[in-house]
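Every protein chain except one is present and positioned as in the full complex.
Moving on to subunit A:
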Amino acid sequence: MRKRSLTLLSDGTLSRRENTLYFENAQGRRPLAIEGIYDIYVYGHVNITSQALHFLAQKGIAIHFFNHYGHYDGSFYPKESLHSGDLLIKQAKHYLDKEKRLKLAKLFVVGAGRNMEQNLKRWKVKVSFDGLLKELEEVEKITDIMNVEARIRQKYYALWDSVLPKGFKIIKRTRRPPQNEMNALISFLNSRLYATIVSELYNTQLSPTISYLHEPGERRFSLALDLSEIFKPIIADRVANRLVRQGVIKKEHFRDDLNGVLLNDDGKRIVLRAINEEMRKSVRHPKLKKNVTKQRLIRLEAYKLIKHLVGGQEYEPLVAWF
């Protein structure tokens, strides 16, 4: 991929003068090559001029905002330029048709489960989710699918804990606020991943609001939540695992707050560098016979979904071969 994601961690101003985008912070004013930007992730306190927003909209660049705690706040999602009425209708049809919806919802959970299995295998923990995944076949309600998913996840976290260093056990998954370091780290990474999925969906004709496992409208871009089931284990969890087991992220990178445990600024910097690198890492794609970045795998998943929806090819969730 020629274009790169831009992360703004420091406080400053994003503005446009003529046809150049500038970021100005305490270090000075720096021009940004607009053609090289894929999307922008804002973690600092950044002022953005409307001219800059117009410019980004014109170039189809989404900006994602995260609050002080690193939680996703929302995106500036430029006007959609890719439309397919035909695909939109098919997307909705697959939601409205119970069988079709269940099928997709289950596939997201199967993908998630297999990828969690794959992680544990990498971490030399013996496990099989076959039994739990088999239960899915009989299930006929979305809530029951969710339930199976929750049980897989619980088992996964417990087993993952067995390889995590002391002081970095998950113990119990807690969100808003995360109650310990590992929870804080996972939440932070998941937020970043979610935003990337939103970016990828923006670059396809899929509507991000029609989803299958999650209810549309549960959150604005619920299709990104569906896809994140597949990618959380193989992107976010792997980065989290590596950072704590290699001791790159330490206790000192967290702080206790009324809002639970949170990464501090140094911690955020380290984690963001790691996830940005991870997204750019490439793996050999066995079907495409070429190298694709981890981020591109998200787009490819969207393409597979498009093919499923138009009837070109049944969706098979990505199971990490790497």
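Annotations for the structure displayed:
Convention: a residue touches a chain if its C-beta (ideal position, glycine included) is under 8 Å from a C-beta of that chain, and two chains touch if they have at least 3 such contacts; residues count from 1.
Assume contacts and distances are computed from a predicted model.
Of "ABC transporter substrate-binding protein", "2-oxoglutarate ferredoxin oxidoreductase subunit alpha", "CRISPR-associated exonuclease Cas4" or "Acetolactate synthase small subunit", only "CRISPR-associated exonuclease Cas4" is the UniProt protein name of the chain excluded from the display.
From the options A:R192, A:K268 or A:K304, the residue with contact to the unseen chain in the full assembly is A:K304. Residues touching the missing chain, restricted to subunit A, are 2, 81-87, 203, 205, 285, 287-288, 299-300, 303-304, 306-307, 310-312 (touch as defined at the top).
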